[in-house]
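I am attaching a structure below and will ask some questions about it afterwards.
Apart from one protein chain that is not included, each protein chain of the complex appears where it belongs.
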Amino acid sequence: MAARKIVPQTTSPSGTKITLNPKMARRSFLKIAAATTALTGLALSGRLTKRAEAKTPKSPYSQSKIVRTICTYCSVGCGIYAEVENGVWVRQEIAQDHPVSRGGHCCKGAGAIDMVRSEKRLRSPMKRENGRWKRISWEQALDEICSKLLEIREKYGPDAVHWNGSAKVSTEMAYLQRKLAAFWGTNNIDHQARI
Amino acid sequence: MTNHFNDIRHAKLVFFIGSNAAEAHPVAMQHILYAKEVNNAPIIVVDPRFTKLAAKATDYVRIRPGTDTAFLMGLINQLIQNEWYDKEFVRTRVAGFEELKEVAAHYTPEVVEDITGVPAKEVVRIAKLMATHRPGTVVWCMGLTQHHIGSSNTRAACILQLMLGNMGVSGGGTNIFRGHDNVQGATDMCVLSHSLPGYYGLSEKAWRHWCEVWGVDYEWMKSRFHSKEYMEKPGFTLARWYEGVIQEDKIYQYTPIKAVVFWGCSSTSQSQYHKLKKALDKLELVVIIDPFPTTTAAMCEKDNVYLLPSTSQYETEGSVTSSCRQAQWRYKVVDPIYDSKTDYEILQEFVKRFGFADKFFKNIKKIPEDVTREIARGTLTIGLVGWLPERIKKHTDNWHTFDIDTLQAKGGPCDGEYYGLPWPCWTEEHPGTPILYDISKPVAKGGLPFRARFGTEYTYPSGRKENLLAAEGVANPGSEIMGGYPEFKGWKTDVRVIKEAVKRGMAPFGNARARCYCWNFPDPVPVHREPLHSPRPDLIKKYPTYPDKPNHYRVYTRFKSEQKPELVKEFPLVLITGRVVEHMGGGDETRSNKYLAELMPEVYAEINPRVANNYGLREGDMIWVESPEGGRIRVKVKITDRVDDRTIFIPYSFGGMFMGRSMAANYPDGLVPYAIGEPANIVVNYGYDIKTQIQATKEGLCRIRKA
């Protein structure tokens, strides 16, 4: 089968080295084993870039930085390395040194980046008018909602409003939700932990 | 969780009851499978359904839905009868053993077989397996809790671990794998209708404590409420708030509910969903604050609804508490996309318009860090004193320095501390408590005895008196008192008391025995009670449910009057619901992800081949599933041996269809999720836990017919 191996051009027209180059392929001879915690992605890249030639970029995202964050799905709390360039989350990297998840993700967490990529995200405040959704400004939405809530509070009392808070926000935000209900004057507040 | 995910690596046995970790917590499985491979630990899975987790088990026990307490009590009885229990542990750290023994004696292997369907021999074998493989851990999830006797189920599981002496040891513990990413944090903050943050409850003392933390006058706070009575009365719950609107069960509040705010909360995860839908149509105002429009928006058909786009959690920051009580700082990745605002911003706008911004943000200048500090100042009960934003960030920044077996940092800036400072983290210097109730370590180094919460002595109905404090000689190393001691006076409200206690080597909350007999529960020792809608009418008489409960979180909750033995004739199949790995909760996020929707595009009912043949159903046929309450859903048939021939299973994370009707046109343009389907909760039966009002989604009856 070796006869079928293609010997490609060594440089592209722009002079950039291409992966197919057998010399370049030498880099991947280095032992790469995804499952060894001893070898993190970062450690690998450090060892490999030493051998890379100077004009080859180390990464497609030369200006990027890594932000440590936590998956927003389940309570295992898997670590995520978010690679960010120019304010854009360009790539989800593997947090292989996280002590609990060690880089692991289920299908949801592996696609965590989709939370900011999904085309199904709500784009602006909306209200339903004559059975149709209408875009409105934040000012209008907040003014209308809050005055209606205050009107209901005035007319029926503070317990006429029920607040469903969240297990999907930060601890600080959850705390503020509970505090808000207290200041509003009701114990009609609950969240997913109940069920 | 009393221990942590990584600690399961030390377990010699892992016992799952009502958990499908392979689908709900796949990443935790790496530690569980490590225990299986390296420790040769038996993996016992008790579940009505042969789940993906069961596929990884060494021992699978199929149990009839809603009979967990009977099974667990059967195991406990075996441990006691055969003297396989940890006598020293029981002698020194457990209370109510005699009372337990008496109740447990009823659950002989034969009785357990009759109730649960588990062969008597298996009960004995599993008990022996557990007794001979210690320390073992017990794991459960909503499969155990979502029952009308959910609180009995969980207590029976705890008692089982007490009998085995598996508490407070590495590799042991009761490890409840929780659901959402921050459900532990939100629970600790008590976004709950029966308590203020930190589990302080709603008493005047609790309110005074938090008013002091917030820097507001108690009298002003009281004036915000309808009355002092309502200030101290638990509110409606997520499970049953809609009754406050539709009032099909009597409510105990001076006004019906007129407005509801869903702030990062799905509606499809609530049972009796067709009733909830009625409420949505009746409310004057529905506010949905979420990154996605959510099924709730599509279910609202009146002009009473607003959508506010909040950011995802990657566009804001704050701490999150994982299932094992550890805090991690979730750093902001990018600025808010589209015209969305962070939850903090939205809340600030609300507070400003409600006119109490100055009082609300009195101690808070910088969000979220000052909020974290306020939480640390107020939440003494679970020891969040040491959870300062700088410390939490330091841990996240240095997560690579923590040992995978112990989660303790070896050197580096967090040297000696446990990852995420698992609470209780009593002081600013405390390393966190990785394993609860572990008396092998000093309190200042992460050790802890059982809490002395219920006094020092109790007289049981039989007249027996028992000292509730731990036995002589049982205490953490370095404790001033080497034996049981009561809680320190004022520890819940005065941080100086906590510091003093820790300095003296003692736990601020005392050193007591764990109770097997909880006199503040309807069943002091857990006993089996047949599900409200039981497929075994013959057992209802022997194991009836509770009397009805009026004013149960402001609503009348039916128990006895709902338990109808004849129901099974018309509704012969047991219905259970659960997770699939691809979707989560109400599924609004995951069904908006094209790849996840591709993997799991539609809702289905798992049906045993025998049932399928009896009903003349083929793979892919559509059926109607109908509940006794008039809910019905149209779903696809999936023929599988995962369920037995009396049970069907439906995943619950779907929405966007309603009793055969597509609600797709009701979403804002272009925002229909990639996958929609009938919410299983339309057909989940009526039924709620007596103590917590959690909905009973894992028991109940249904019938099917070809659509």
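What to note about this one:
As written, the chain order gives the labels A and B, with residue 1 at the start of each chain.
Simple rule for what comes next: a residue touches a chain if its C-beta (ideal position, glycine included) is under 8 Å from a C-beta of that chain, and two chains touch if they have at least 3 such contacts.
Just so it is clear, contacts and distances are computed from a predicted model.
Per its UniProt entry, the chain excluded from the display bears the name "Formate dehydrogenase, iron-sulfur subunit B", taken from "Serine/threonine-protein kinase RsbT", "ABC transporter permease", "Formate dehydrogenase, iron-sulfur subunit B" or "Phenylacetate-CoA oxygenase subunit PaaJ". The absent chain, not drawn in this view, touches the displayed chains A, B throughout the complex.
Only one residue in the set A:103, A:125 or A:185 touches the chain that does not appear here, and it is A:103. Of the residues in chain A, those that touch the hidden partner chain are 1, 4-6, 8, 12, 14, 16-20, 22, 24-37, 41, 44-49, 56-60, 91-94, 96, 102-111, 113-114. In the full complex, chain B touches the omitted chain through residues 22-23, 26-27, 29-30, 33, 37-40, 50, 52-56, 60, 404-405, 581-582, 594-596, 598-599, 640-643.
Heads up, the rule we're going with is that only the chains that are shown with their structure count from here on.
Rounded to whole angstrom units, the spacing between the C-alpha centres of chain A and chain B is 26. Per the touch definition, chain A reaches chain B in the complex via residues 37, 40, 67-79, 82, 84, 87-89, 95, 97-102, 104-109, 111-112, 114-116, 118-131, 133, 138, 141-150, 152, 156-180, 182-195.
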